[in-house]
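Missing here is one protein chain; the remaining ones are kept as they sit in the complex.
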Amino acid sequence: MKLKIDDCDERMLEREVRVSMKFNGRNVHISPSAKLGSNVRVGDNTVIYDGVEIGDDSIICNDAVLGEPLNDYYHDTAYQNPPLIIGARALIRSHSIIYAGSTIGNDFSAGHRVTIRENTTIGEHCSLGTLSDIEGYARLGNYCRLHSNVHISQTSSLDDFVFMYPFSVMTNDPYPPSSDFRGGHIDSYTQVGVHAVILPGVHIGENCLIGAGSVVSKALPAFSLAKGDPARVVMDVRKYVAMGKGKPYPWMNRFDRGMPWEGIGFDAWRRQQAAES
Amino acid sequence: MKLKIDDCDERMLEREVRVSMKFNGRNVHISPSAKLGSNVRVGDNTVIYDGVEIGDDSIICNDAVLGEPLNDYYHDTAYQNPPLIIGARALIRSHSIIYAGSTIGNDFSAGHRVTIRENTTIGEHCSLGTLSDIEGYARLGNYCRLHSNVHISQTSSLDDFVFMYPFSVMTNDPYPPSSDFRGGHIDSYTQVGVHAVILPGVHIGENCLIGAGSVVSKALPAFSLAKGDPARVVMDVRKYVAMGKGKPYPWMNRFDRGMPWEGIGFDAWRRQQAAES
Partner (left out) sequence: MKLKIDDCDERMLEREVRVSMKFNGRNVHISPSAKLGSNVRVGDNTVIYDGVEIGDDSIICNDAVLGEPLNDYYHDTAYQNPPLIIGARALIRSHSIIYAGSTIGNDFSAGHRVTIRENTTIGEHCSLGTLSDIEGYARLGNYCRLHSNVHISQTSSLDDFVFMYPFSVMTNDPYPPSSDFRGGHIDSYTQVGVHAVILPGVHIGENCLIGAGSVVSKALPAFSLAKGDPARVVMDVRKYVAMGKGKPYPWMNRFDRGMPWEGIGFDAWRRQQAAES
C-alpha cells in the first residue's frame, strides 16, 4: 500500500514522541506528488521533490535531496520532473543527492554525500560509499559496491558483484574534450583497487583484480590480475598465492557478507540459481 | 537594477505559489547587506551572508552557503565580511560553499558540494564539477572547466579554456610542510587527465594533453602530449593520430559546445577576436 503524504506526516508526528533523537519531521519538505511506501522514515531538513517513489521500510536521513531536478528545470517553464524510483528497504544517509529520472532496486544503501544523476539504473542490494559520484546515464547490476569517493562517468556500466574501492574512476572521453562518450564496462565479480583508472571504452572481464593505482588502457580477459600504468596482466588470479592464505581468488568462496550465498556457500547458491532458471 | 532583500523575499513568495517544486523560500537566510540582482532565485535552506553580490538571472540552489566568513571571523570581534561578487546567470547547485572575498565572472556554473575559498578570481563562462575544491588565492581564466573532484591549491593559476578532469590536482608545496606556496600555472587550451598531479611551481604550456595518472614534475612546452610518473613528453600533440579519428589535437576545431566559437568555428572566432582588438 502506498501512503499519501498526509498519512506519512502523521506517522512522523507519532514517531517524534517515541524517538527523540532523529526523524523529528523538522523542516522536511515532501512534494504532494511523491509516493512514500509504508514505514518510510525521513530525516530533518530533507527535501523530496515531484515524482519520487520510495519503497516500504526505507530510511532517508537528514539534509538529503531526492528527485533533484534536471538542468532543464532551470530554463524550461513547462518542465516536469521525471520519476525517481527507489526500491524497498533503502538506507540513504545524510547529505546525499539523487536526481530525478533514475531507478534504484531494493535494499539500496548510500553513504553520506553520495551524488547520483539522471538516467542511472542500479540493481538490487547495491551500496555506494560516502562521496561516491555517479554522473548519470550509467548502469550498475546487482550487489555492486562502490566504496568512498568512486567516480562513475556517463555511459559506464558494471555487471553484478563488482566492487570498486576509493578514488577509483571509470572515464568516458577518449579524446577530451569531446561529446563522444564511451564508458567502460566491467563484468561480474571483478574488484577494482583504490586509485585505479579505467580508460574510456575499456572492457574488463569477469573475476579480474585490478591493482591500486593502475591505469587500465586495454581490454582485460576474465581472471586477469592486472596492475601498473599502463596496466599489464601479471598472472591469472587463480594462480595467485597469498602468504599463508592459499589462493584468495576467485573470492566468492571466502567472502559472503551481504551476498546472496551468505551462509550457504557460493557453489550451493549457484546450483540453486541454475535449478531455478 | 539591484533589488533589496525585501523585494526579493516578496518575489519568492509569489514564486512559491507558481512553482511548487523548488524555490519555496523555506528556511532561507539572506543578509540585509547582500545585493541580489533581478530574477535571482534562491533554494531552500540556503544562507547568503554579508557583502555578497549576485548578478541578474542567477540561480542558487538548496543548502548552499554564499559568503562563508573567513577564519578571522571566529576570533576577531571587529571582523567585516569581505565582498563576494558573482556575475550574471550563475547556476550554483546544492550544497556548494563559496567564501567571502572572491570574484566570479558571468555565466558561472557549479555542481554540487563545490568549495571555493577566499581570494579566488574566476573569469567568465567557467564551470566547476561536483566536489571540486579551490583552496583560495587562485586564479582561473575564462571558459575553464573543472570536472568532479578537482583540487586547486593556493597560488595556482589557469589561463583560458583549460579543462581538468576528475581527481586531478594542482599542488603548491615543494617541501611539505612549508608556508612557501608555489602553485603551478597552466596555459590556455591545455587538457589535464584524470588523476594527474601537477607538482608545485610547474608551468605547463598551451595546448598540452596530460595523460591520466601522470605526475608532472617539470615544465612542459606548448603542444606536449605528456604522460607517466614522472611525466615525459611522448610526442607533439599535433602529430597524435587517433584510430579512425584523424588528428584530434588541438581540439578547438572539433569541439565547440559552450565555447565562444560555437556555430562559427574556432578560426573564424579567432579572426573576429583579432579584428576587434
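Read from first to last, the chains carry the letters A and B; within each, the first residue is number 1.
Methods note: a contact is a pair of C-beta atoms (placed from the backbone, for glycine too) under 8 Å apart; a residue touches a chain by one contact, two chains touch by 3 or more.
In this text the structure is predicted, and so the values were computed from the model without any measurement.
Student: In the complete assembly, which of B:21, B:40, B:91 or B:131 touches the absent chain?
Tutor: B:131
Student: Check the options A:33, A:81, A:106 or A:149 and report the residue that touches the missing chain.
Tutor: A:149
Student: Residue by residue, what part of chain B touches the chain that was omitted?
Tutor: 27, 29, 31-32, 45, 47, 49-50, 63, 65, 68-69, 73-74, 81, 95, 97, 113, 115, 131, 133, 135, 149, 151, 153, 167, 169, 171, 173-179, 195, 197, 199, 213, 215, 229
Student: State which residues belonging to chain A touch the missing partner chain.
Tutor: 20-22, 24, 26-27, 44-45, 59, 62-63, 91, 94-95, 112-113, 130-131, 145, 148-149, 163, 165-167, 191, 193-195, 209, 211-213, 228-229, 242, 245, 248-249, 251, 254-255, 257
Criterion: only the chains that are shown with their structure count from here on.
Student: Give, as an integer number of Å, the spacing between the C-alpha centres of chain B and chain A.
Tutor: Taking the mean C-alpha position of each chain, the two centres sit 28 Å apart.
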